[in-house]
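Dropping the structure in here first, questions after.
Note that this complex is displayed minus one protein chain, with the remaining chains in position.
After this line comes chain A, so read on.
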């Protein structure tokens, strides 16, 4: 599979692509490893921002070296995402963590927020690395390897602001016209992603709520054990029993803390990523619709003979190719995405169940010991 030349912009024959398109993640052949760490605060006269250290290790020939270390800020990630979306409008680009959370944020740069963001950024880059197409994207390579000034100058290339705005306006205009004939399979996808998005959002909220309730439970429990110790001070004959109970309750506290950190490290980020992912997918669906709408409008123009017929026919030909590419890309990526989603959700919830089992087992052990003492 020659992925380097795969791009809807290039005139490739649709036929050759249909047979080749099959996306699978192959973790055994992983040759690109990325970590994101060491958040650092930078203060200038204009602003304060955080940069993250990105270390890349690779055995790929097209990279000049086997190890790279660069510093990037959130804006750089946004740029990369934009470029990827431009280059592959109907591939499902991994989501970036939100710019900032409006609710419950005291300051933009508190430790929990930074840590959550760091983990999400690492996930973002690794997802790109694992994607059979995106991993070979040139901008991605530049992002991982270029020094700060190199990156700045690279960013300045490419379509200017005005032309990008123009594209957006046209896209909006087209989407206003609506999609005349969305193929069946994409209708299904659309329905799926709408409902999925709803449900995953609810699950995100429920999971956050569970974390909050567990936090409040843990806080109350912290007070519960010590009271028994206090009581034991005035009861000679019950000292052992009361202290035993106090120990149990303290152990329960610890077990609860562990359960909570299991949630916040595994389930919550995984579910939240899919909340953002579902938004991405909906965006991809829209872009596919737009590409098709472009084709439809030209076809319509042909029927009404609005412009030069030959030119129209040529354009239509190109657009048909484009639509074909886009659709295939999406279909393949969709399958891959769904497969990943299934695995990720399954493992997130399985782990959560495991954590809960472990939590109750811990508590049970502690309580048994207490009973034995009595």
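In the analysis below, a residue touches a chain if its C-beta (ideal position, glycine included) is under 8 Å from a C-beta of that chain, and two chains touch if they have at least 3 such contacts; residues count from 1.
We adopt the following convention: contacts and distances are computed from a predicted model.
Visitor: From the list "Acyl-CoA thioesterase 19", "Translin", "glutathione transferase" or "Sorting nexin-4", give the UniProt name belonging to the chain omitted from this structure.
Guide: Of the names offered in "Acyl-CoA thioesterase 19", "Translin", "glutathione transferase" or "Sorting nexin-4", the one UniProt assigns to the missing chain is "Sorting nexin-4".
Visitor: Give the residue, chosen from A:228, A:272, A:287 or A:331, that touches the chain omitted from the document.
Guide: A:228
Visitor: Check the options A:114, A:203 or A:301 and report the residue that touches the missing chain.
Guide: A:203
Visitor: Which of these, A:34, A:151 or A:248, touches the one chain of the complex that we don't see?
Guide: A:248
Visitor: If I consider the whole complex, including the chain that's not displayed, which of A:184, A:237 or A:310 touches that chain?
Guide: A:237
Visitor: Take the complete complex as the reference. Which residues in chain A touch the chain that isn't displayed?
Guide: Interface residues of chain A facing the absent chain: 191-192, 195-196, 199, 202-203, 206, 209-210, 213-214, 216-217, 220-221, 223-224, 227-228, 230-231, 234-235, 237-238, 241-242, 244-245, 248, 342, 345-346, 349-350, 353-354, 356-357, 359-361, 363-364, 367-368, 370-371, 374.
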